[in-house]
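Yeah, one chain of the complex is gone here, protein chain that is, but the others are all in their spots.
Letters A and B mark the chains in the order given here, with residues in each chain numbered from 1 onward.
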Amino acid sequence: MPEKPIQGEKRMFVTGNEVVAWAALAAGAEIMYGYPITPQNEIMHYWTRMIPKYGRRFLQTEDELSAGFTTVGGVLAGRRAFTATAGPGNTLMQEPISMAEAMRLPIVVVVQQRGGPSTATVIYSQQEVTLTTLGGNGEGLRVVYSTATHQELFDYTIKSFNTAWKYRFPTFVLGDGYQAKMRESLMFYDPAERGIEMVPTDAYVGRPGMPGVDRAPTHMRNTYNMEEELYDVLQGYLADFAKAAPEIAEHEAFDTEDADLVIISHGVVSRACKMAVRELREQGYKVGYFRPITLRPMPEKAMREMAGKAKQLLVVESAQGQLDRLVKEVIYGSTAEMLSLFKPGVGVTSEEVITRVKEIKG
Amino acid sequence: MGKPIKIVLAGEGGQGVQSVAEILAEAANEKGREALYIPNFGVEQRGGVSVAYLQIGDEKIGAPKFQTADIVIALSDRAVTRTRKYVGPETVFVYDSGIENIKDELPTNTNKIYAIPAIEVSKKELHPRVFNVIIMGAVLKATGVVAMDDAKKAIEKKLGYKFEKNPELREMNFKAMDRGAELVADLS
Partner (left out) sequence: MTVQPAMPKCWRVETKPHKFCPGCGHGLVLKALGQAIDELGIQDKVVFGCDIGCSLLSWDFFNVDTIQTHHGRTNPVVTGIKRANPDVICVAYMGDGGGYAIGSQHLVSSATRNERITAILVNNTQYGMTGGQMAPTTMPGQKTETSPYGRDADTTGSPTQGPEMVAAIAPEGAYVARGSVANMKQLKNYIKKALENQMAGNGFSFVEALSLCPTNWRTNAKDTWKFLEEDMYKYFKVGELKVPGPREKEGQ
């Protein structure tokens, strides 16, 4: 039995991509499949350097279609399997992810968002929100965690394996190029030492016994002959998703109780918003902070309650309204004025958020 | 609560600005302080201006990038042009005095502008290889974000394996750092 990758608590100062590789190791991920694309490459680099010591595996595939479908295969074999991608790779990855949705396969995908559309930049964006939450030719039956710090990148990478295997929906860690490449401090830990129990995996194919004699053969399909067959299957899935949603949904908020204006953001942009809210509060502005951590499912109850109290909602994101659309869907009927600070493909600083709020408040 | 010190370092690829930022960030982290370092990166593996964003403080750092830096260090003509936008009334702007034809490009709205002969000193007194360490010394002196000794420890940690083979290299690096500090001290 190889030793545990992480023993005790360890303060680290590393890039986000290295954080993901370590977290996957700590979570007991057994195999990664991947295809090179910036800015996620170093996840594969660190993973491939570390795995011989811990008896884990890696396959570099011919493209992201294959990376996604081999990950599907890894999960079918009963392994904690994951892949990582970005931008145009995420576009291709939607095909295998839709198969995972159709067959309730617990694949884990780490996305380090880059600029879009098309090849755009390899640097940063929050433009893969729509694709990651609702991509594929289906109903968005997936879980998406949007992280903001290296600590969260570590925590939620571990958590994503548990969410995926508990609920059997494909699960994403939605990071970005900034988080991928920057260095900051965080604590590494072994999940077991923190009392985090890893949800056990089991194999869909290749289980012991003679199929048709000792056990039923596994016969899994994603194709149906009749509309009604599909409808029935989807009704079951949708009911499961609706039931799981309140258990999965997470958010972070402060100063919303008495706020006239609440700033809504997600991921790394919420760091700028958090700073801005603190500074504006010091200056006497009645502003609040709300951040969905899960973008799919959304923290609907908390968001509706917040929107019911605020007079104005300012959505800030490094995209042209991708979060904004998700928010509006949730708070439909709220009378709060919707305001925005959209910077597609570009980082947002706290200075910009403060300027925007002051512009609104006159 | 104090705000973190915000530093922008920019130079030509190969001038070593990323290493400087990384070592400073690690030195701060080793002392239990909070640091956030992010390089710029693009599709070009080589060429282009290399920019490092570094913040050091006592609490978790906020957004990885910022509008206005406390100190900007530009080491080439293109780097001067590129980093002007990070300069505000409180910013200390440091550039290499060896850069030619940039008078018109220099920011005007700053707190202080220092021209330091780092390239010249590295060539004449030490070795072009330690140019970036001279810059590190200058940054340390100008900002005090990390104690000189702690930065030396961080260099030791990073390059110790090279120093083992060639102790002169250690001497040269540490001397470069001290010289960098002197260059700034001379100006203030």
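What we mean here is this: a contact is a pair of C-beta atoms (placed from the backbone, for glycine too) under 8 Å apart; a residue touches a chain by one contact, two chains touch by 3 or more.
None of the values given here were measured: they were computed from a predicted structure.
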Which displayed chains the unshown chain touches: A
Omitted-chain contact residue, chosen from A:V72, A:M93, A:A180 or A:L326: A:V72
Omitted-chain contact residue, chosen from A:T48, A:T61 or A:S340: A:T61
Interface residues of chain A (partner: the chain not displayed): 30-31, 33, 57, 59, 61-63, 65-66, 69-74, 76-79, 81, 95-96, 99, 203-213, 217-223
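Criterion: only the chains that are shown with their structure count from here on.
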Mean-CA-position distance for chain B and chain A (Å): 35
Residues of chain A touching chain B in the complex: 11, 13, 38-39, 121-123, 149, 177-178, 181-185, 268-269, 271-272, 274-275, 347-352
Chain B residues touching chain A - in the complex, by the definition given at the top: 22, 25-26, 29, 34-43, 60-68
